[in-house]
Structure formats: structure tokens, C-alpha cells
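Only a single protein chain was left out; the remaining protein chains are all shown in position.
Should a chain be cited, it is by its letter among A, B and C, assigned in written order, with residues numbered from 1 in that chain.
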Amino acid sequence: MKTLNFVLDVDGVLSTGQFLYSSDGKAYKIFGPHDADGLKLLKDKISISFISADKRGLPISQKRVQDLGFDVTYVCEQDRYQYVEQHFGLKNLIFMGDGLFDVPILRDCSFGIAPANARKEARAAAGFVTESKAGEGAVLDACLEIQKRFFPK
Amino acid sequence: MKTLNFVLDVDGVLSTGQFLYSSDGKAYKIFGPHDADGLKLLKDKISISFISADKRGLPISQKRVQDLGFDVTYVCEQDRYQYVEQHFGLKNLIFMGDGLFDVPILRDCSFGIAPANARKEARAAAGFVTESKAGEGAVLDACLEIQKRFFPK
Amino acid sequence: MKTLNFVLDVDGVLSTGQFLYSSDGKAYKIFGPHDADGLKLLKDKISISFISADKRGLPISQKRVQDLGFDVTYVCEQDRYQYVEQHFGLKNLIFMGDGLFDVPILRDCSFGIAPANARKEARAAAGFVTESKAGEGAVLDACLEIQKRFFPK
Partner (left out) sequence: MKTLNFVLDVDGVLSTGQFLYSSDGKAYKIFGPHDADGLKLLKDKISISFISADKRGLPISQKRVQDLGFDVTYVCEQDRYQYVEQHFGLKNLIFMGDGLFDVPILRDCSFGIAPANARKEARAAAGFVTESKAGEGAVLDACLEIQKRFFPK
């Protein structure tokens, strides 16, 4: 049984946080290398879920996260804390986020992780800041740290 | 009544300043995370408007700014100072810009803000330079600073 | 009469040098802010031309350069030196380039300019290296320097 939950934000964690707009709206998000390798390392050991507050870009996030073999749930910023607490509990929760609204979760969960280029408020609240930026391997960094801390051989 | 006006340039302030060209012309602009959160913090307290001198890319800028709940007006670089002075006055104006043509406005308005990666001429003229680059949270930095200076609790 | 020629490479000088590929081939190039302002400053004082060795991406470069009001000529890397010498002469030539093949021109022209992120070989051969990277204002930096050196008030 997987007793640990690893919940990740999508934008600014798995993606670089940046997106391309045409005159028709949000069209593309930018993702990077290495992160798929990290998630593979952990997927049989812990439960991995993604959340996103980006309604407009949700179909893009869904496509990417599903291609990686996981699911993403839309939760608006204001409801994020409550959603995470109710669905996963804070006690066995590893949370990775980059924004202002992630600060209370990063502080209250059992292990909070922020990418190198997260908001400084998020970095200050996290228990671990990755060496890599989002979209440049931050999620792999996080997975390697989780493995080291929670699954030492 | 909102007595303060916050006027922002789009390219190089809300966007990274970069754009993608195909053989059909300007197709995409690159925007980033965090800035929507900042504008939400201020929108009930001050009047927020966007201007842009990019005629060719205006439909893209319009789409993005409207998705954020604001409007953008086309004003060419040469007319920018006069336009801002006439429509908002310089006295209660917070202005955020990044280019050569923004220098006189940044200097003469009540509070001039430049992103970390603005032209050095703009940074020198601004009263505040954000820690983040454009398209990486510069507008959120600006909004947090405005809140601290003009709306301390 | 304009006696000075300013010849610029496109990729890695006006563009960031990077391009987007789909399974159909080269689709987009990335350009940036500020450079249009610089070219406007000089266009009535010197003759400005662009060259490019990127055959596959030429329609994209053409569209961008033409939107700026100039022309671009395809010249392969091997013929670049000879082409520039024959069409402009080296004596009254200001040249801006970023690659290995630009080195001899940068060295032999009257004023060679390289962007901050040009190949180190090009930077070493240039008489002036811009503070900004390509696609982040390198061409504006170059234009301001040209104005200062050749058209002091």
C-alpha cells in the first residue's frame, strides 16, 4: 500500500510556467527534459497526483500529465489548501509548488518542495528547494530527494 | 473611488518581450506565471490599464489582457508620454515599462516601475526595479510593492 | 548620401538564434523587443541590410525583416566574406554577426559588433560586444553604440 502522497502543481513546477498566446488564446505550454525519468523512479512507491489552477490551460496540462501516466485535477488557488487537506491530508503529504498560494501548503505538509525559480515566498516556506529550475529538471531533483529521504536502500 | 491609476506596458512587462514569427508573421507572444495573482490583489483598489505600441501583435496582447479582465489600448511610442499624461495625469500615476520610450514617463510619473530585465535606461529612470524578470513574475513583484507602499494595513 | 553600410546577420543577432521545429520542419523563430527602436534611430543615417545563411528558415527571416522595413539576402556561410566585400566593401562597413563564419568579416570590417551571447570566437574578433543578448536588445545596443561613435551630436 502506498501511504505517501506526492502532489504537484503543473505550471511553474512541471512546466516552465510560461505559455504561448496567439490571438485565439493560450495555445502552448513549455515542458522540459528529465522529469519523466524522476516520476518513473517513484510511481510504484508513492501515490502521485497533479493539481492545477489554470482553467484556460487545463486541456494542455491534462494532455501532458496524462502522457506521463498521471491525472491532473482543477482546483482554484483559493480552494487549494482545503482541497489538498481533505483529499490527501497534510500528514503524509509531499507537496511541490511555486506560487504565493502554495505557501501555506508548503509550510504545513510533511515535506514541501519548491523549484529553484519558484517565488521567493514559496522557496522560504519549502523544506527543500531544487537545484534545477522548473522545466529544466526540478521534478527529477524532487524525486531523487524523495527517494533519498523516504526510500533509502 | 479609485484615485490611483496603474498603467502597464504589455511587451517586456507582462510578456517576456519575445515573440514567435512564422513566414506568415507574428504568431505568438510568451507570457508567464504569477502576474495574474498580483493583478487580482490590486484590481479593487486601483484602476489598472494596459497600453501597447505593438500594432502587429495587438490582437495577441488584447486576447491575453482581456483574459486577465483588463483592456489594452494601442498607443505608438512617440505619443506615449502625451497619451498617458492626458488620460491619467502624471500625479496619481503608477507606470510600469521597460523600453527607451518609457524613460520620460517612468521619471515623471508618481511611481515608476521597471522589470529586472528592462533596458538599463528604463531601470535607471524607475523608482523601483522588480526582482523578477518580465514574464517571470515582474508584474506580481510590482503589485506587491504597490500594495506595501500605497495600501499598508 | 549614406556612406556607411550596416550589415546584420539575422539568426543569433536579430533573433535569439533558436527556432521551433515540428514534424513538418522549421516553423518559428524567436525575436525580441527593443531592436526595432534601434533600427529606427539609424535608418535615415546609414544604409541597413540583413543577410542570412539559413535557407530553410529564410521565409521566416524575410517576413520579420520586411516587417521592420528592410531586406534580407540569402548568402551561404562559405560565400559570406566575399559577398560582403563585393557588395559593400570592408572599408565603410559595420558588421554584426555571431558565428564562426562571421569571424573574418568582424575582424576585417571597419567596425565589427557581436551580441553578448555570440560564439566566443566572434566576440574575440569584434570591436564591440553588446551588453544585451541576441533577441533581448542586442541590435538596439549596437545602434546606440553606432550613433555614439559615428553620429555624435
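Everything that follows uses one rule, which is that a residue touches a chain if its C-beta (ideal position, glycine included) is under 8 Å from a C-beta of that chain, and two chains touch if they have at least 3 such contacts.
The structure presented is a predicted model; accordingly, all values stated were derived computationally and were not measured.
Enquirer: Quick check: which displayed chains does the absent chain contact?
Expert: It touches the following shown chains in the full complex: A, C.
Enquirer: Given that one chain is not shown, which residue among C:11, C:35 or C:145 touches it?
Expert: For the chain that is not drawn, the touching residue is C:11.
Enquirer: Mind pulling the chain C residues that touch the left-out chain?
Expert: So the residues of chain C touching the unseen chain are 11-12, 17-28, 56, 77, 98-101, 117, 119-120.
Enquirer: Which parts of chain A face the unshown chain closely enough to count as touching?
Expert: 16, 20, 27-34, 37, 59-60, 62-64, 67, 131, 135-137, 140
Heads up, the rule we're going with is that only the chains that are shown with their structure count from here on.
Enquirer: Give the rotation angle, in degrees and rounded to the nearest 5, that superposes the C-alpha atoms of chain B onto those of its identical copy chain C.
Expert: Between chain B and chain C, the superposition angle is 90 degrees.
Enquirer: How many Å are there between the centre of chain B and the centre of chain C, using C-alpha atoms for each centre?
Expert: Their C-alpha centroids are separated by 29 Å.
Enquirer: How big is the gap, in whole Å, between where the Cα atoms of chain A centre and where those of chain C centre?
Expert: Spacing between the chain centres: roughly 41 Å.
Enquirer: Which chain C residues sit where two or more other chains touch them?
Expert: Residues: none.
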